[in-house]
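The following block contains the structure, expressed as structure tokens.
With one protein chain held back, the other chains of the complex are shown just where they sit.
Chain IDs A, B and C follow the sequence of writing; residue 1 opens each chain.
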Amino acid sequence: MRIVVPERATGRLTDAWRACVGTGRFELGLRRDYQESLALVQRDIGFRHIRGHGLFSDGTGVYRPYEYQGSCRVRHAFTYVDQVIDAYLALGVRPFLELGFMPAALASGDQTVFWWRGNVTPPKSWTEWADLVRATLRHFVDRYGLDEVRTWPIEVWNEPNLTHFWQNADQDAYHRLYEVTAHAVKEVDAALQVGGPAISPGSDEWLMPFAEFVTARSVPVDFVSRHAYTSGPAQHVPFGTHQTLVPASSLLDQFASPRRHLRGSALAELPVHITEFNSSYRPDNRVHDTAFNAAYLAPVVAAGGDLVDSFSYWTFSDMFEEEGVPTSLFHGGFGLLTHRQIKKPTYHLYAFMARLGDEVLARGADHLVTRDATGRVAVLAWAPVDATGDTPGQERHTVRLSLPVGTAAAGAAFLLRSSVNEEEGNAWTAWCEMGRPASPTAGQLDNLRETAEPARRHARLPIEGGRIELDLHLSRHEVTLVELTAVADETPPWWDDDRLLGRTPGERAA
Amino acid sequence: MRIVVPERATGRLTDAWRACVGTGRFELGLRRDYQESLALVQRDIGFRHIRGHGLFSDGTGVYRPYEYQGSCRVRHAFTYVDQVIDAYLALGVRPFLELGFMPAALASGDQTVFWWRGNVTPPKSWTEWADLVRATLRHFVDRYGLDEVRTWPIEVWNEPNLTHFWQNADQDAYHRLYEVTAHAVKEVDAALQVGGPAISPGSDEWLMPFAEFVTARSVPVDFVSRHAYTSGPAQHVPFGTHQTLVPASSLLDQFASPRRHLRGSALAELPVHITEFNSSYRPDNRVHDTAFNAAYLAPVVAAGGDLVDSFSYWTFSDMFEEEGVPTSLFHGGFGLLTHRQIKKPTYHLYAFMARLGDEVLARGADHLVTRDATGRVAVLAWAPVDATGDTPGQERHTVRLSLPVGTAAAGAAFLLRSSVNEEEGNAWTAWCEMGRPASPTAGQLDNLRETAEPARRHARLPIEGGRIELDLHLSRHEVTLVELTAVADETPPWWDDDRLLGRTPGERAA
Amino acid sequence: MRIVVPERATGRLTDAWRACVGTGRFELGLRRDYQESLALVQRDIGFRHIRGHGLFSDGTGVYRPYEYQGSCRVRHAFTYVDQVIDAYLALGVRPFLELGFMPAALASGDQTVFWWRGNVTPPKSWTEWADLVRATLRHFVDRYGLDEVRTWPIEVWNEPNLTHFWQNADQDAYHRLYEVTAHAVKEVDAALQVGGPAISPGSDEWLMPFAEFVTARSVPVDFVSRHAYTSGPAQHVPFGTHQTLVPASSLLDQFASPRRHLRGSALAELPVHITEFNSSYRPDNRVHDTAFNAAYLAPVVAAGGDLVDSFSYWTFSDMFEEEGVPTSLFHGGFGLLTHRQIKKPTYHLYAFMARLGDEVLARGADHLVTRDATGRVAVLAWAPVDATGDTPGQERHTVRLSLPVGTAAAGAAFLLRSSVNEEEGNAWTAWCEMGRPASPTAGQLDNLRETAEPARRHARLPIEGGRIELDLHLSRHEVTLVELTAVADETPPWWDDDRLLGRTPGERAA
Partner (left out) sequence: MRIVVPERATGRLTDAWRACVGTGRFELGLRRDYQESLALVQRDIGFRHIRGHGLFSDGTGVYRPYEYQGSCRVRHAFTYVDQVIDAYLALGVRPFLELGFMPAALASGDQTVFWWRGNVTPPKSWTEWADLVRATLRHFVDRYGLDEVRTWPIEVWNEPNLTHFWQNADQDAYHRLYEVTAHAVKEVDAALQVGGPAISPGSDEWLMPFAEFVTARSVPVDFVSRHAYTSGPAQHVPFGTHQTLVPASSLLDQFASPRRHLRGSALAELPVHITEFNSSYRPDNRVHDTAFNAAYLAPVVAAGGDLVDSFSYWTFSDMFEEEGVPTSLFHGGFGLLTHRQIKKPTYHLYAFMARLGDEVLARGADHLVTRDATGRVAVLAWAPVDATGDTPGQERHTVRLSLPVGTAAAGAAFLLRSSVNEEEGNAWTAWCEMGRPASPTAGQLDNLRETAEPARRHARLPIEGGRIELDLHLSRHEVTLVELTAVADETPPWWDDDRLLGRTPGERAA
């Protein structure tokens, strides 16, 4: 059954898929590997915003109480924060601010989360918290300009519905935090965008109370945020975790859920940001390093933009550290890249997305067909996966398309195909074959970079009646990008391949 | 028939293959594309010397006569020469000086060669020529130090046996030029290395008279030089040439011929430098752009070092211009790279050579097996070609090897294979498929760079009894590099691939 | 007498001063030194357009006639032209196209200009010339887009009023060339901007006939262009030239002359582009290397924008070659930079201009006072020069200003002063002191780069009543930039400089 792709666009591909990407805690942005990885990501993908935890945690040193002449005072210091944001902007990506966690000196308790000890308790002084928020945003406005900062969404806290991210997962306390914070933000400038409640999956029952709270008390809210993951409980092994996964379609369901739950509320029409998503929520699950992950997420990345305003892959780099310093190059981190800029298959899924056109010609369970302004047709296709792990997944999968390429008069197209699967574009597989070296040598790192590049195939295909019939064979866990451009042939009349080695024209035929 | 490669080295791979590379005329070294291409080449290949024409031609502006107070004087100016040599040294490559051609103002006639008009007549004043040589070498010694300049071979003129390179191909006049020049060189420093006669193929009858001349007159000579090409007469088409080729083994014969011809002479034991070689001697023969060229030359590059002290691929880059400005990106230039740093298949032949070890374990008609100090075994293999062009060449070729890898105790090896053939690592084929765009767009250039990279395949192979049995299948015109490293397995005991998707260990078996 | 600078802006500083800069012939744009110099220039100055000769000369290889199947045909090749324009756009500067000179194969005669032999005769076929123009512009539109190419002014030929630039300085022939060319341009796109007559100084009598010709025959013309220089006849010495200069005010007169001469004509309201200007028109006059040149041109660069739409400094770099390869690092080239990116004083004049604000507060014979959107006040001041050379010029010159800085409440300003004069920011003087080495060593080049940087002085000045009284002392041939910013003092209350070395506060007083 060949799918006949129509010639007219059926829709547009928004850039929600690249509206945001996740990052490890704020001050990791000072690192060189981090910045070089981000530079690669921006060159090949080009995210608009970046979001991570820890803006106010102690590693950034923003909140600095001190004593002078017998009284307690506070200095707000942006030494590192500026260095990170300066680097972001220089790399063409903007902050999606997450206000949290609590500076130890302002915290009401000492509960922390992660190896790097983010304090997750409410402030001991709401006034000082509001001062901190205002001072921070005023500093940003002073340094980067109001026009710039108005483009940075501001989210209040992270997953307050979980006890390890917010003391006792206290909903009322979160509402209070939200209220104080949102007002503080708007005092700096009424056009700054603030939102929440940044909840984790499985707690949509927080949404309607949040809507009711802000409505009842006229608290400003410009967007609604939620996270999405599909993994089950963690089965720990040393320095790692295994988890079951539900099918990837659950992610799209989760993307849709805030609008569904808020139907009828005052927040029903607000933008929805999925401020984190991935398969597993664990930074030590090897699934992130695999081609499976890319093929599993491909339909989500291809379609998520129909449901929400952004959905932020958690995260762009393995320079991360929530579970401490990794003990091995590949370690199941969330990153599109692991350390030393080694690309994972999911990196290429995003890089392929970045080469799609913005006219959507067709969508299907295993493909997305687009065209850009120059007429180039780009097909993203992926192999179906078995998320249960009961089977290794299909060995072969075929997508049959009839594609409109060029004008009726065009005679041929140039095809470039880029593929990532269990073997190709897969540094993880190569690393496993190498014996999983924890600290690869310089030579091994070079080899990993070579094996991490997608396989490229090319051909010249005849266009007949303005169409190309394409049978795309995909191997296990493959994600592939096919780009087709009608050929403007410049071959001169005297060209004769047969003469390459000096034979008289027509000699071979004779 | 499997070839059993012995475990003990049978020889060493000298670096004669990378002792020198050719370049377009001297002042092209000022260009950015040239320097960026050379930087790539040096990173991936690492030549020791670089040789080209035109040191004294008008484009470098070295010889500058002027009048002052009624008398004629000469200034020797090194403004551009220094810029080029500074760049060479910064890129880790040294000049192999060719003294020529004649500055127009010092020439006795106005015969020129090439689009860029190199004057090929004797000097009108031998004194001024000797002054020019001395001034140039003294300047180099002043600027770069005597120890450095002593490592730069100095060749006198280029192909004086051809009438278009040396007026009338006058052998006596060349001998005089050589004598005057060699003495001028040695006056600067007796340890500078000077040589000739830099003859083209097919004129070995010049060698013995040259030996007799220098012996009879006690003229210093430190090395003997000759060129080697295998192409027949040029069949011109617009902006291009076709030529027949003789088998590549002729190149090795040509390499060997100076020693053969000089047997018994005083020059018999001198170093021999093949200061130019390639398949075709034309800068507009598309054969240079193809995988055929790489496969054709592979046995030459692999074995030439047994015969001579250097053999210099003519040339590293298509930034060249002997036939004028190319009218198209690919145009049959000599370069390992064409403009804009697009790699050709022969580039990869050299890059593969650079990854061989220096112990030779085996050599054959279609392979070379080496090992390096870390124990890594590297196999360079190539498909046989049909140089007549009567057939397209074999579609498949197989090399069967039994390779010693690791110790007897080693359990497995990591294999990385890099391939270049009619499809893979072949920007030329992709460019033909694109419709041969003369001026590719930015997007097409990106695609060409992607298709120019070798295909990479990897696997883990069992080592049995310290050996791996390897069947290497090569496609048409393929050159392939296989690297094998015994695996030091760091896989922890708890690793279980079956658990990747969270299943209970052993579940699938049940 | 102190000049009281008003607080309100009296005008705006247009960017006509950086609307265009000159360059050596087209294919020099392929060189690395050229591109690195242009990168520096764009970082520190930021020109909008760049204009030079030789787009159609043989070094770019655009016009390529050939024979095929018995007939003569032409290929238009853009191999190098694309490389250069790609580089320009990547560096943020756009071509100001000059159509010329004549390809040798299309020329009606063999008269050439310059060492690089630009052919200056009319085409032997007006049809082929028109084809060449159309093909070139169509190629640009295809490659860069119509929106982009519409921003590139297109000038027809260069200085046709001089016999060495246009055979016989034949005015009718130029009018014909202009007519054919302008129509060819507009056939590609009616919104492309075409203009002329690109005359040299002293030939304004060409303007009105040009206006009459285009009016009478309805030939399109979008702008008028002229050159401006102030030097007298060349007195040659070996590798150099001396010339007298008239006062710099002549340049401003020359800028104004096209509008004056065209008053009443149909071209009276057209944009005027001074497509070349400098003190001397010779590329071997050392005056270009000096601080004198910067001080001499300062009033012109500061005020020229009031008179014309652009005035293009001829040229940005000494990588130039009209008189052949320079025999010495400094050689009197036009460049803002000489080879190896050594900055000349005039470079800094432009870099200082780039730091001015766009509100003009005051203008005078020796100063220009501006303010930018942040409130920073920037003063460009220069010492008067004696263009006759009869005196060495004043040793000291003082500019006394009362400047409005900050609000009335502001207490102090930070002053940063950058100076270039006979000693400071003056690599030329240092090079003379070094003994004028033709080919400086690496160490000397480092020293020259160090001495080429402006002297920087800084201070904190009290603001009284919103004003700073500034006495600016300038030494001979000085150009200086003073930047004043009101201090937002963040000094904490506990700061006490006296305690730096650990003394008890107030101890020294006691």
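Simple rule for what comes next: contacts are C-beta pairs under 8 Å (C-beta built on N, C-alpha and C of every residue); 3 or more make two chains touch, one makes a residue touch a chain.
Fair warning: this is a prediction, and the values are worked out from it, not measured in the lab.
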Going by the whole complex, the chain not shown touches A, B, C
Looking at A:15, A:33, A:170 or A:187, which residue reaches the missing chain?
-> A:33
Given C:263, C:460 or C:473, the residue that touches the chain left out of view is C:460
Given C:2, C:73, C:263 or C:503, the residue that touches the chain left out of view is C:503
Thinking of the whole complex, not just what is shown, which of A:23, A:42, A:60 or A:293 touches the missing chain?
-> A:60
Among the options C:28, C:50 or C:438, the absent chain makes contact with C:438
Which parts of chain B are in contact with the chain that was left out?
-> 68, 493-494
Hidden partner interface residues of chain C, rising order = 231-232, 235, 237-240, 242-245, 286-287, 290, 292, 387-390, 412, 414-416, 418, 423, 429-430, 432-438, 447, 450-451, 453, 455-460, 483, 485, 487-492, 494-495, 498-503, 508
Write the list of chain A residues that the hidden chain touches.
-> 30-35, 59-61, 64, 66-68, 73, 75, 77-80, 82-83, 86-87, 139, 143, 238-239, 324-329, 339-340, 438-439, 441-442
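Assume only the chains that are shown with their structure count from here on.
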Any idea what the CA-fit rotation angle from chain A to chain C is, to the nearest 5 degrees?
-> 180
How big is the gap, in whole Å, between where the Cα atoms of chain B centre and where those of chain C centre?
-> 43
Counting in whole Å, what is the centre-to-centre distance of chain A and chain C, each centre being its mean C-alpha position?
-> 46
Multi-chain touching residues of chain A, meaning two or more other chains, are 494
